[in-house]
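Below: one structure, written as structure tokens.
Missing here: one protein chain of the complex. Every other protein chain is in place.
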Amino acid sequence: MLELWNDLLWPLLWQVILILALTVGVLLYVAYAVYADRKIWAAVQLRRGPNVVGPFGLFQLFADFGKNLIKEVIVPAGVNKGIFFIAPMLTFVLAVVGWAVIPVADGMVVADLNVGILYIFAISSMGVYGIIMAGWASNSKYPFLGGMRAAAQMVSYEVSIGLVIVTVLMCVGSLNLTEIVYAQAEGVWFFIPLFPMFVVYFISLLAETNRPPFDLPESESELVAGYQVEYSSTPYLLFMIGEYINIVLLCSLCTVLFFGGWLPPLDIAPLNWIPGLVWFVLKTSFFFFLVSMVKAMVPRYRYDQLMRLGWKVFLPLSLLWVAITGGVLIAFDLLPDPVAVSAATGAGL
Amino acid sequence: MMVATTAFYVFAAITIAAAFMVIAARNPVHSVLYLILAFFNAAALFVLIGAEFLAMILVIVYVGAVAVLFMFVVMMLDINFTELREGVLQYLPIGALVGVILVVEVLLVVGGIAVGPLSPDVAAAPAPMSSDVENTRALGQLLYTQYIYFFQIAGLILLVAMIGAIVLTLRQREGVRKQSIAAQNARTREDAVELVDIKPGSGI
Partner (left out) sequence: MMTTMPDLSPLYAELFLAGAALVLLMLGVFRGEQSARSISGFAVIALIATAGLVLAGGGETVTTFGGSFISDQFAVYMKVVSLLGAAMILVISGPYMQAEKMDRFEYPVLILLATLGMCLMISANDLIALYMGLELQSLALYVIAAFKRNSQRSTEAGLKYFVLGALSSGMYLYGASMLYGFTGSVGFEGIAQSAAAAEVSGGVVIGLVFVAAALAFKISAVPFHMWTPDVYEGAPTPVTAFFAAAPKAAGVALVVRVMIDAFGTMGPQWQQIMIVVSILSMALGAFAAIGQTNIKRLMAYSSIGHMGYALVGLAAGTVEGITGVLVYMAIYVVMNGGVWVCILSMRRAEGMVENIDDLAGLAKNNPTMAFALAVLMFSLAGIPPMAGFFGKFYVFMAAVDAGLITLAVIGLVTSVVGAFYYIRIVKVIYMDEPAAAFDAPASGGMRVVLLGSTAFTILFVVAPSSLVEVAGKAAASLF
């Protein structure tokens, strides 16, 4: 009995505890991310933003949450019911499971996969299904258009994100997110040598998560709310939370790839007393702040401009940068530990 | 071990069921969604045998890109798939025959290897991977060294496919108003604004 507990149940239970802790943490963070988003947006427009519920409006999000929960779930006539309800769940679940491999601090990661970055890439590439399914199942024009736009947009920008990730991987020599951070502990944070790629990544992040200025799938002036038009109550809530979790996920990925994850900016006395988790949250919050500032300040792109940017600017640029990075790594003999690798396999012609 | 076995049967069962539903579903969009489910579970099976790189690539390429485009086409084209499916019974015997032949031949191969005389090469062929190399690394090391020739030709084949797609579909249409970003950026105040001194009562 004890053996069973030790070998099977306890590890399982421990995993569940870890997952719960992470999910609750992320959800709590996202709740205040939404609040911050609205506050920042309001501040830029010289408004007050939410300020009624609780001190400084701090409980506004919980009020909204409750309101959405107890509202009636409206199922429009003619929708494809199964898919209509699976879509928001899919969006939410995919957004949450992506967090499994993010190392929020040294060793604090639910699943330390050795293909972690590919895992995130795979999960985020599936995120498009939630939207496209919602658009189709709603059986209505605006959601359909929104779904189509979202699908084309996300597929386009995934290409450049993929290439950006490749440049980082070449500098690290591993697909494991923890090792990506370690690699930056030894050298400089990657946003310095790979600055153009950081810019490409950040802009692609906005497009990938359908944030302004690339929020064409839900642009309220033409499509009302795009794929979410027919959703109300909890399904709508799942979409909204899922979307924000995705944004925060990509912000934290940005932290890991380019800004040294949980590392302090300088490894000196007062800075490295602060726990890694705090640094991680601070950095992620900084990127989230940038995302909401962009929302507040930049006007929406036209669809052809969006496609042009993705395919004609970012794709060649990131391809070129992959070539340059590879060239520099080989020319200056900076490749990450090749000897150990080839000694281990004995591969060769 | 028990967990892995259970997981295998679950994933395998879902894969097969989903694959069956791909051809059985009435609605083409449902078919594509089942296809995605099948891909996803196949990826899970890859994870179970320790090929995590293949699993992720399967999801990224097939689920994340190919199936999205499939879905796109199926949603946009208003094809009546029930009509297309009317001939199914007619072709069923032929399809079944082909299937049976393929199964027999596969059995022949497997059986042949199991019982027939093996050449010494066959026994040596499947080289086990040394366990201290992750399979992403192992794949990379083979693909870019020993198999670089095939890798490069595959690149050329994809280039041809790309040229072909463009040649056969891109057409220059007349009368399309295109945005020329360079021209817009090159515009100066002198080009765009003209100050006209109009005398009262005379018009331009």
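Each chain gets a letter, A and B, in the order it is written, and its residues are counted from 1.
As a convention for this text, contacts are C-beta pairs under 8 Å (C-beta built on N, C-alpha and C of every residue); 3 or more make two chains touch, one makes a residue touch a chain.
On a predicted model such as this, the values are computed, not experimentally measured, just so you know.
Of the listed positions B:Ala13, B:Leu108 or B:Ile181, the one in contact with the omitted chain in the full complex is B:Leu108. Only one of B:Val10, B:Ala24, B:Ala96 or B:Ile148 touches the chain withheld from this view, namely B:Ile148.
From the options B:Val3, B:Leu77, B:Leu168 or B:Ala192, the residue with contact to the chain not on display is B:Leu168.
Touching residues on chain B toward the chain that is not drawn are 105, 108-109, 112-113, 116-125, 145-146, 148-150, 153-154, 156-157, 159-161, 163-164, 166-168.
What we mean here is this: only the chains that are shown with their structure count from here on.
For this pair, chain A with chain B, the centres built from the Cα atoms lie 24 Å apart. Chain A contributes residues 8, 80, 83, 113-115, 118-119, 121-122, 125-126, 128-129, 132-133, 136, 144, 148, 151-152, 155, 158, 162, 175, 304-305, 308, 341-342, 344-345, 347-349 to its touches with chain B in the complex. Residue ranges of chain B in contact with chain A, taken from their complex: 3, 27, 29-30, 33, 36, 52-53, 56-57, 59-60, 63-65, 68-69, 71-72, 75-76, 130, 132-134, 136-138, 141-142, 145-146, 179, 181.
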